[in-house]
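Every protein chain but one is kept in place in this view of the complex.
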Amino acid sequence: MNGLDDFQALVAGYQDAIYRVAYRLTGHPEDAEDLVQESLIEAFQAFGRFRLGTRFDHWLYRIMTRNYIDRFRRRRRLDTVSLEEVSRDGETGDFADSSSDPQALLEKNQWSESLQAALAQLTPDFRAVVVLCDAQGLSYEETSKVLGCPIGTVRSRLHRARCQLRTWLRPHVEAVGGK
Amino acid sequence: MRNDKACEERWGCLNDLADGRLVGRKRSRLEAHIESCERCREALEEIRNIKSKVRQTEAPHAPDGLWGRCMGRIADRPARQAPFRWRRKPAVGVAAACLAAAAALVLSIGPFSVHDEDEIPHDHYVMEHAGFAAAQPLDMSSHHILLSAQGAENDRRNPDAESLETPNDAPNTHVR
Partner (left out) sequence: MGALIAAQAGARTPAAAPPSAVDWLKKNVRAPTRTSYRAAETITVTVGGRVLRQRLRLVHRAPESTSWTYLSLQGKVERIVVDSQRSHWQYLPRRGQIIFSPSFPVDQELWQERYLGRLLENYTVRDAGKTLAAGRPARLLVVAPRSGHEGPTKRIWVDAATWITLKSILVSSDGRTTVASELSGLRVEKTIPAAEFAPPANAKKQTVIYERAAVLPLPALARQWRHPLLVPHDLPRGYSLESARLLSRGRRSFVHLRYFDGFNVVSLFEDVSSSKPPVSRSRRDDSIHGGPAVWHSYPPFHSLSWREQGLKLTLMGDLPRRSLLGIADGVRRVAR
């Protein structure tokens, strides 16, 4: 059964969101690409089980978050910036809106950086909930289906994650919002 | 925080309110409380701020060719499940010292520079290039690139503290 065309069409409809989720989870462009690639391969193999008409993106997020959380537990976290990443100019992907206003560009980049740094402090479970609920706008119910855990768990993780984010984002919020 | 459990509950309710999950009497009671409680008002504001910032902050776009690569791999290999590997490797080498958050700004040391004794190390080029730029009154960034290159050069000459020459044995050179 050649579902490749259908699969490609579905992926094409959600490309930005898929990469955004991968990037917010992993925090690095190269890891994000790996996560996307491996998740899409797995998704295609399981495509026979996907019910057309239901949310493809949520179905994919389920695969991505499971991959991410499973692999993360087995991997030691390395904090230093890799030279390879930095030297890979142009491959890191840049903001679509190459605004000619450098001040705005600077602020936009600073926000993304501090948000990513704050997300990096969360455990993978907490991060997944924030990325799904707050970044992607899924409801508690949808998130609980994606993560395969009770709604009460989603709620408590989300609240605690926001509490942690509050501390890290607060100085930044004050600085930027003060304008 | 005087009462952690109460605070946690209050935080939970405020979050529910921000998420539109509070209804009926619970909601009106909380809204009434907020009218008179500055701390809760601020906390609610913070929650809304976090939600909107997380929602609105842009992530970088996918690198060029990512989707083509993905689909290519899927088309090539439909049946086998590939093992998942983290490809990103830890920072290694001399220039890692330069790259730490506190050090001067980013550099990449290429394959020619660190280990090729036969060739002029790449950092020398960076030093010469950035040195002239740094002497321009309007330039500021090159100064820091120059320092990184000098740092890398220094690390190459002095790989570790123990093996340093004493100042009197400095090579026969002159400082311009």
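The chains carry the letters A and B, assigned in the order they are written, with residues numbered from 1 in each.
Keep in mind that, in the parts below, contacts are C-beta pairs under 8 Å (C-beta built on N, C-alpha and C of every residue); 3 or more make two chains touch, one makes a residue touch a chain.
Quick caveat: nothing in here was measured; it's all calculated off a predicted structure.
Note that of B:13, B:54 or B:147, the residue touching the chain absent from this view is B:147. Think of the hidden chain as still there; on chain B it touches residues 59-60, 100-112, 116, 118-120, 122, 124-138, 140-141, 144-147, 150-151, 153-154, 157-158, 161, 164, 166-167, 170-171, 173-176.
What we mean here is this: only the chains that are shown with their structure count from here on.
Distance between chain centres (mean CA atoms), chain A to chain B: 16 Å. Of all residues in chain A, only 4, 7-8, 11-12, 15-16, 19-20, 23-24, 28-34, 36-38, 40-42, 44-45, 67, 71, 75, 78, 80-87, 90-97, 108, 111-112, 115, 130, 134-135, 137, 140, 155-156, 158-159, 162-163, 165-166, 169-170, 173, 177 touch chain B in the complex they form. The residues of chain B lying in touch with chain A in their complex are 11-12, 15-16, 19, 21, 46-47, 49-51, 53-55, 57-64, 66-67, 69-71, 73-75, 77-79, 81-82, 84-93, 95-96, 99-100, 106-110.
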